[in-house]
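Our next item is subunit A:
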Amino acid sequence: MIQHLSLNIEETVAVILFGVGFTILLLHRNLIKKIMGMNIMDTATYLFLASKGYITGRAVPIVVDGVQEVSAYINPVPSGLVLTGIVVSVSTTALMLSLTIRLYERYHSLDLDEILILAKEEEQT
Partner candidate 1 sequence: MSFVQNFPFFSIILAMFSGIISSVLSGKKARNLSLVMIAVTTALSAGTLLFCLRTGESYPYMMGHFPAPWGNEIRAGILEGVTAVFFGVVMFLAVLGGLDHTAEDVEENKLNLFYIMIDLMLSSLLALVYTNDLFTAYVFVEINTIAGCGLIMIRQKGRSMSAAIRYMIMSQLGSGLFLIGLSILYDITGHLLMSPAKESVAALAASGAYRIPMLVIMAVVGVGLAIKSGLYPFHYWIPDTYGYATPTASAVLSGLVSKGYIFLLIKIFYRVLGYDNLVSSQMVNVLYVFGITGMVMGSLHAIHETDTRRMTAYSSVAQIGYIYMGIGLGTQYGMVAAVFHIFTHSATKALLFISAVGLYEASGDKKDYVSLRGAGYRNPLAGIGFTVGSLSMVGFPMLSGFISKLLFATSALESPHKMLPTLIVLAVSTTLNAVYFLRLVITLYSRRRPEDAPIPEVKVRSSWHLRLAILCFIAVNLVLGMWSQPIVQAIADGLAMFG
Partner candidate 2 sequence: MSEIILALPVFFPILSGIFMLFYRWGKEEWSRKRELFIEGLVVANSLLIVAAIAGGADGDRRIVLFRLYSALTIMFKLDPMGSVFAGLVAFLWPLATLYAFEYMKHEERKNTFFAFYTMTYGITMGIALAGNLVTLYLFYEMLTLVTLPLVLFPLTTEAVRAGRAYLYYSIGGAAFAFIGLVFVLGFSAIGTTEFIAGGMLDVGRALESKNVLLFVYVLAFFGFGVKAALFPCYRWLPKAAVAPTPVTALLHAVAVVKSGAFAILRLTYFSFGTEFLRGTWAQWVVMGAALVTIAFGSTMAVREVHWKRRLAYSTVSNLSYILFGAAMMTPLGLAAALSHLVAHAFMKICAFFCAGAVMHQSGKTYIYQLNGMGKKMPVTFGCLLVSSLSLMGIPLFAGFVSKWNLAQAAFDSGSGLGLVGVAVILYSALMTGIYMMTVIVRAYFPSLAGQTEAAEEAALPGGVDKDDQEAAAEVVTAEDGLTDPGWKMTVPLVIFAAAILVIGLHSAPLISFLTMIGGEAG
Partner candidate 3 sequence: MEGNMILLLPMVCPVAAGIVVLAGKMFRKDRKYLTGVSVMVLVLEFALTLWAVMSGGSLTMLRLTERLTLGLGVDEVSRLFAVLTASVWLLVGIYSVAYMSHEEEEHRFFGYYLIVVGVLMGLNFSANLITLYVFYELMTLTSLPLVLHERSKEAVRAGLKYLFYSVAGAFLALFGIFFLAGVSESLTFTAGGVLNDGALAGKEGLLLISAFCMIVGFGAKAGMFPLHGWLPTAHPVAPACASAVLSGLITKAGVLAIIRVVYYVIGADRLRGTWVQNGWILLTLLTVFMGSMLAYREPVMKKRLAYSTVSQVSYVLFGLSMLNQTAFVGALSHVVFHSVIKHALFLTAGAVIVTTGWTRVEQMRGLGQVMPKTLACYTIAALALIGIPPASGFVSKWYLASGALSSGTGVWSWAGPAVLLVSALLTAGYLLPLTIQGYFPGHDFKGEEIQKRKLAGKEPSLWMLAPIGVLAAAALLFGCFPGSLISMLQSIAASVL
């Protein structure tokens, strides 16, 4: 298993990163850190995907000199998926950051638990 993991070193790293991101998302109370965790998680997934598309010794899938053989290029599909995924992650990051800004303006805190408590108190008063 270890050997196989070392062969799949990119994925292994990606997965560990994914786990790190996941942990941050769950554990940290600071919203900015949560967002970072989320980004790490997303990025790890893209790394995973991208490494899946790679084929040893082949070129970027941009047709050069009219060569159109399969053996010449790496798999273009994961690259496309990563492109799409990046946009999605940018969007969600932006959204979360803006939420964080609003919440910080309101409660002067980035601690999610504290924000929840303050929000509850605010509503009660």
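Selection rule, in plain terms: all candidates are chains of the complex that A comes from, given by their letters.
Note that in this section a contact is a pair of C-beta atoms (placed from the backbone, for glycine too) under 8 Å apart; a residue touches a chain by one contact, two chains touch by 3 or more; residues count from 1.
Everything numeric here is computed off the predicted structure, so don't read it as measured data.
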- Complex contact for subunit A, selected from 1, 2 or 3, goes to option 1
- Which of the residues in subunit A come into contact with candidate 1 in the complex? 18, 21-22, 25-26, 31, 34, 38, 41-42, 45, 48-49, 52, 77-78, 81, 84-85, 88, 91-92, 95-96, 99-100, 102-103, 106-107, 112, 115-116, 118-120, 122-123
